[in-house]
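What follows is part of the complex, with its chains left where they were.
The letters A and B name the chains in turn, as written, and every chain counts its residues from 1.
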Amino acid sequence: MILSVMTAGAQGTAVASTVPHIDFGNTAWMLVATALVMLMTIPGLALFYGGLVRRKNVLNILMQCLIATSVISIEWVVCGYSMTFGSSKGILAPFIGGFDWAFLKGIKINDVSPYFISQPTARIPHLLYVMYQCMFAVITPALIIGAFAERIKFKGYLLFIILWSLFVYNPVAHWMWSSDGWLLKMGAVDFAGGIVVHVNAGIAALITAVMLGKRKDYRNHAIPPHNIPFVVIGTALLWFGWFGFNAGSALAADGLSANAFLVTHLAAATAAFTWVMLDWIIGKKPTVVGICTGAVAGLATITPAAGFVDVAGTLFISVASSLVCFFMVAIVKPRLGYDDSLDAFGVHGIGGLLGSLATGLLATPVIQAAYSGAFYGNHKLFWTQLFAVFVTVVYSGVITFVLFKIVEKTVGVRANTKQEAMGLDETMHSENAYTDID
Amino acid sequence: MKKIEAIIRRSKFEEVKDALHAADIEWFSYWDITGAGKEKEGLMVRGQVFESSYIQRRMLSIVVRDQNVVRTVNAIIAAARTGEMGDGKIFVSSVEESYRIRTGEKGPESLYLNDV
């Protein structure tokens, strides 16, 4: 997302106007896009992950997605938005926002959003921008759930995602997306969250999966999903919601948005197809979990590039996405032996990383004139992207490690053996997902 | 009367059902079970084929007159066999009494399969 604060403005008088104002059309699209991004977490991701685990742990996954939506939304209004997009004074400014907008203090209902991409005047309400970004803040920690599924303590999880949002998500999003952010100023780009969302969550996933240790009965391969139709519903809703995620990141309903929509859909379709072919060739059968995983990998990979690439770039990115992610998930992970239960790192982390670097190669000026990648003569963008990814990997990795240690020492993170054996649903929530009694 | 409990592959169910009907069994009951044991069956998840220590099987329960045990067992074995590990088991035990709820009839008369 590229943004510039420029001028504030009151709303009103549309078209033929050079003053930033609230445009009904763009606002209509962004209201929907915001709702769509929420749908990605609940029930999209919840079902995608929930279908992949065993019956005895499905409610725990659903609960984790629900509570993340609840708690991070509150955190966002209380201080998250302000820390991320607010301004702070002096030396801190490039690194973290202040508390001026805590509780959204001072943001009036007819204020226009200070941020925009392609439409400097036809903008949306500031409060709507707050909400749109809220949904990104919610889904990012929720993505990590896949890494520690089926063995984490609920209390530890809850504390961890709150700390992680405060100390990892908010700063990294500030660097990349705030107009003060140092990575943004350096020229790094991230259209809809390849670095901020996917690399960030993906690295945290890897670190926590390793720190938490394997599930008691993990034997270096996935455990058969308890409900594949749920995985399909989840995938379809993620795909659907991702139109809000990527095409919404244009912050307007215009040509840029339409292109983002197009490349998002094409990337999902192509990566899904590529994965199925790999399944068919290597595993002998085309699988449903495979096509779903491929679609999600393609979506994650195109995310940072969605505002910069054309059809050719998209085809390249999405085929690469499935090749690399398949290799990570089916070959590297079992070799290394860490238990990233639902491949939060292997799909989201690797996908986001690949897409962020590919943007540095394939960004084409026919989409946004100001951004060209190495293939279009601007080598600098690639190195900037590489640097931004590197910084995020290091920062997210280190701070995640520290925060997880803190949670481990205080409330604890690992479910005990009995809880893991009985299932987290019964032991942590006193509930069974499916009850047959009449 | 004897109760025949057969644990078979779900994939062989249709063939076994037909074989049983061909052997004059008019009704039987079945439900799904899981077998827990040593690694056995190939499954595929996200590009990996692996062995699972749980296998999904189907339990058939059939009560027959004593004289029909052998042909029923033979019918099942013939239809359910693939020759691979995991084809399943058949257990035969004794049933002391049988009732038809609809009529209250007792004994072998409550079973369909006639004497042969």
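Keep this in mind: a residue touches a chain if its C-beta (ideal position, glycine included) is under 8 Å from a C-beta of that chain, and two chains touch if they have at least 3 such contacts.
Please read these numbers as outputs of a predicted model, since none were measured by experiment.
Each chain type appears once in the view; in the entire file the copy numbers are A x3, B x3.
As a convention for this text, only the chains that are shown with their structure count from here on.
Annotation: 50 Å between the Cα-based centres of subunit A and subunit B. Touching subunit B in their complex are the following residues of subunit A: 219, 221-225, 278-279, 282-285, 287, 289-290, 293, 326, 329-331, 334, 343.
Chain contact summary for the complex, subunit B toward subunit A: residues 43-50, 52.
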